[in-house]
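A single protein chain has been removed from this complex, and every other one stays in its place.
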Amino acid sequence: MTLRQHFLATAALFALATPAFAIDLEFYFPVAVGGKAAETVQALTDNYMKAHPDVKISAIYTGSYVDTTAKAITAARGGNPPELIIAGAADMFAFIDEELVVAFDDLVSEADKAAWLGGFFPAFMANSQADGKTWGIPFQRSTPVLYWNKDAFKAAGLDPEKGPANWAEMVEMGKKLTVKDAGGAVKQYGVQIPSSGFPSWLWSGIVAGAGGKMANAAGNETYFNSPEAIAALEAIVALSKTDGVMAPGILEWGSTPKAFFEGQAAMIWTTTGNLTNVRTNAPFPFGVGFLPGLKQNGAPTGGGNFYLMKGNNEAELKAAVDFVKWATSPEQAANWTIATGYVAPRADVWETPVMKDYVAGFPQAAVARDQLQYAIAELTVFEGPKVTQIINSALEAAITGQKSPKEALDAAQADADAILKAYR
Amino acid sequence: MRRAWGQAWLFILPAFVFLLAFTHIPVVQTLIDSFWSTAKGRRPARFVGLENYAHMMADPIFAKAMINSAIYGAITIPASVGLSLVMALFVHRRFRGVGLMRVAFFTPTVLPLIAVANIWLFFYAPGFGLIAQLRDLVGLAPVNLVGQPATALYAVAAVTVWKEAGFFMIFYLAALQTIPEPLREAAAIEGCRPWTFFRRVTWPLIMPTTLFVSVNAVIGAFRLVDHVYVMTRGGPDNASQLLLYYIYEVGFRFWDTAYASALTMVLVAILTVVGIGQFFAADRKVHYK
Partner (left out) sequence: MTRTDTFLARVAGWMLALLWVLPLLYAIWAAFHAPEFEAKFDLTAPLTLHNFSRAWEQAPFARYFLNTILLVTMILSVQLVLCTLAAFAFARLEFPGKNAAFALVLVQLMVTPDILLVENYKTIRALGLVDTIVAIGLPYFASGFAIFLLRQTFMTIPRELDEAARVEGCTLLGLLWRVYVPLGKPAMLAFGLVSVSHHWNNFLWPLIITNSVETRPLTVGLSLFSTTDSGTDWALIMAATLMTSAPLLLGFLLFQRQFVQSFMRAGIK
């Protein structure tokens, strides 16, 4: 059912009878990927309400992640917080710091703590729990993977069924895949690692692959100028500067899939959120693999969690928790994953028959799940947005050749320290 | 006379109720907030005097944003005002296809800037973008216009000029319609050259509009940042960081309300000095009939 039909159907229902709801919930959700995300969330709440006639959930679409947080904080400061929101997992400490959210732990039974909270992939829980409490429930979570163009591999004399296993291999393959015309202008680059807007996300994958980490679990210390971090940034810079396998400058995140489809880049790094997009639009067969690491496999997690907002009574919050539990149950989460391309956050979801069928028909979808065992949390610290902006600017400065990687990262670490020392 | 005052105030009262409620009171609140620290859940706001302003003086991103805003203004204000007048002169009289030409100039006002920013991103995209394709035709290497610090600000400013010139054109078009046709005919008969006519008659007559447009161009140079969000997010490394975009970032991404308030007050102060100053300085000289 489309949203529009849905609206008409609901309007018709209301015209017939207006049932008295015992509990009325507001639920803000962002949409960050194409396809049917908004419709699927709407259908999810509709189905829940059908099964629970005493609860009414208004699923309110709230723009991007940033817009959603803006709306939630504005509403909270205006004394009118929603009960439930989906917002960036990386914002956990910011929400704790603002005292905007309440932990799930006190609202779930002991049995559920083990069976439900314990059932999520640890990589996703890494930035959903802090101080021994669970602040977020993983839902629309993603992780980046490498996509490669099998036709381009064939043309370059490479095995089209095998992507690069590590960074050195990626550079080697990249050199073979970089095609120049008679005048020396590059027609096809070997690889594209987009760097616009939030370069720290993909960079943290390289850091993880070098054996490093972004931050401590308490969220008050960053490791921006660790040897692993510097090596990771030097590796990106080298791709265009010395290896010559990637276009110079900041590369747009949004147009990266297009560059892939157009044959401008033979390998791209992007989110699993693009799986459906690539599957529909790539005019050639493609492979999906783990991010190649400098030393080992490594990747960040990303995406959004459910949060409960302060300023609501216990009955409302308990009802919200019940909905979250239902939405992350195997059957519902499987539908969600298939509709959007997000990574199903629990092992039991992957065991459902629908999910097994899906993976059988589209094995690339399982790559993200298998990569999770090597994943670290994306940068999740206090004053998260500010610290993330600092590191993003530093990465951009190094990628565009304004500063050396070490110089840029030393400065970023000093700036981050200045902010985070208040939280130690 | 008293009665006239009373009447005048009655005329402006309804507008002022809304201005007070939705602009002035919130601005005063913002001014107050700028002297306090940002309240976090565990730490209530405390009075910090000028600390937020002192922080601003030491903030390199703020300095960068100020310099960029100045460059951005220096490009976009004269370019958009000048082009808008040229466009209005092109289309203020009727000829075959004038409607289409007007629509062409008007498109920037109609299309939402966020969507437009995506189109420009396509134009600028290295490799497959329109500019890259055109450069390729004449054998030039692709350039990454939004992805390198040397050009990002100018790439963004070009979009602003496109948007603003089309917008101001409407007001010049309206003003040009008010110049009586007989005047032009008489001038033509007397052998007056078009340029002389423009300088002696048209230009003075459209001065009130020029004042209006230029004040708005100054304000627009600070206000128009929606496309920055889509195109560069102020990057790379703050190369296209602008004051208002920085305020959005600090206010609605970092949620540092106090600092955002201080930045807002600086923006308001600049615009007040430049915009209102410009208005009162020029208003006396403008010949209103």
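The chains carry the letters A and B, assigned in the order they are written, with residues numbered from 1 in each.
Convention: contacts are C-beta pairs under 8 Å (C-beta built on N, C-alpha and C of every residue); 3 or more make two chains touch, one makes a residue touch a chain.
Note that this is a predicted model, so its numbers are computed, not measured.
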Considering the whole complex, which of A:52, A:77, A:176 or A:318 touches the chain not shown?
A:77
Touching the left-out chain: which of B:50, B:67, B:111 or B:186?
B:111
Please give every residue of chain B in contact with the chain that is not shown.
4-5, 7-9, 11-12, 14-19, 21-27, 29-30, 83, 86-87, 90-92, 94-95, 99-116, 118-123, 128-130, 133, 162, 165-167, 170-171, 173-174, 177-178, 180, 194, 208-209, 211-212, 215-216, 219, 222-223, 230, 244, 247-248, 251-252, 257, 260, 264, 267-268, 271-272, 275-276, 279-280, 288-289
Write the list of chain A residues that the hidden chain touches.
2-4, 6-7, 26, 31-34, 36, 38-39, 58, 60-65, 67, 70-71, 73-75, 77-80, 142, 197, 253-258, 261-262, 270-271, 273-274, 276-277, 281, 283, 302-303, 341
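In this text, only the chains that are shown with their structure count from here on.
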Distance between the CA centroids of chain A and chain B (whole Å) is 35
Touching residues (chain side chain A, partner chain B) in the complex:
66, 69-70, 73, 94, 96-100, 183, 185, 195-197, 247-252, 254-255, 258-259, 262, 264-265, 383, 385-386, 389, 392-394, 396-397, 399-400, 402
Note which residues of chain B are touching chain A in the complex, please.
40-42, 61, 118, 121-122, 125-128, 136, 139, 141-142, 144, 146-149, 232-233, 235-238, 249, 252-256
